[in-house]
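A protein chain is absent from this complex, but the other protein chains hold their places.
Moving on, here comes chain A:
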Amino acid sequence: MHPALLLLTDSRLPAGGHAHSGGTEQAIASGAVHDVPTLAAFLKGRLHTAGAVTAALTAAACAHAASTTTAPITGTPGTPLWGRLDAEVDARTASPAQRHASRTQGRLLLRVARRVWPSPVLDGLAAESPNPHHPIALGTAAHAAGATPEEAAMAAAYHAISGPATAAVRLLGLDPVAVHGLLATLAPDLTAVTAGACRAAVHQDPGWAALPACSAPALDLLAERHATAEVRLFVS
């Protein structure tokens, strides 16, 4: 594992992630999540739906960033197609509120990554797409930091559950050790989601159409409800 992965997945990465709950705040407001077992079900569902999609998109972004630096077969760099990949993310993100949250987190991560791992590929992404979706920013940042698509996918899968878990600790006052224990039990799921993401992401455009598109309508609805909630602590 590349050490940069530790930095990219650290909750202290100063990229605004601490203020996003990924639907957890509304799931708690609705009563669906109220203790560790209900949080476990929520996180598992999130990981295998939204997490699986963003992990595959992140791996695809990382592989694409690598291909624009050097193409594996011809040895000549390919042209970045960030707009095309961006459209693939949009198409897989039904809720406008979620699209907005994804672009906000992507923009903030890109800002941090450009200062931490300066590289032409990040500059190129910023020039073409100043508000990239989070998986695109994460995959490109992972490449700039020296990580592989598989590692990028793992970071995305972990991101899909770590922020929501922390939000539940803060909002419900859950035992943080119990919640970390829960995250540990999800390790095999993280491995499986990462492997699935990599299988899907070996293709370059136009193979991106085959990237997973499993949806989680409940998460979409929670995101929409959150965006119009009168009282909220988290951005999403």
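As a working rule, a contact is a pair of C-beta atoms (placed from the backbone, for glycine too) under 8 Å apart; a residue touches a chain by one contact, two chains touch by 3 or more; residues count from 1.
FYI, contacts and distances are computed from a predicted model.
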Legend entry - Chain not displayed: protein name in its UniProt record ("Urease accessory protein UreG", "ABC transporter permease", "Succinate dehydrogenase cytochrome b556 subunit" or "Peptide/nickel transport system ATP-binding protein"): "Urease accessory protein UreG"
Inset, instruction - Tell me which residue among A:16, A:78 or A:124 touches the hidden chain in the full complex. - result: A:16
Inset, instruction - Give the residue, chosen from A:44, A:170 or A:203, that touches the chain omitted from the document. - result: A:170
Inset, instruction - Could you list which residues of chain A touch the chain missing from the display? - result: 12-21, 104, 107-108, 111-112, 115, 167, 170-171, 230-235
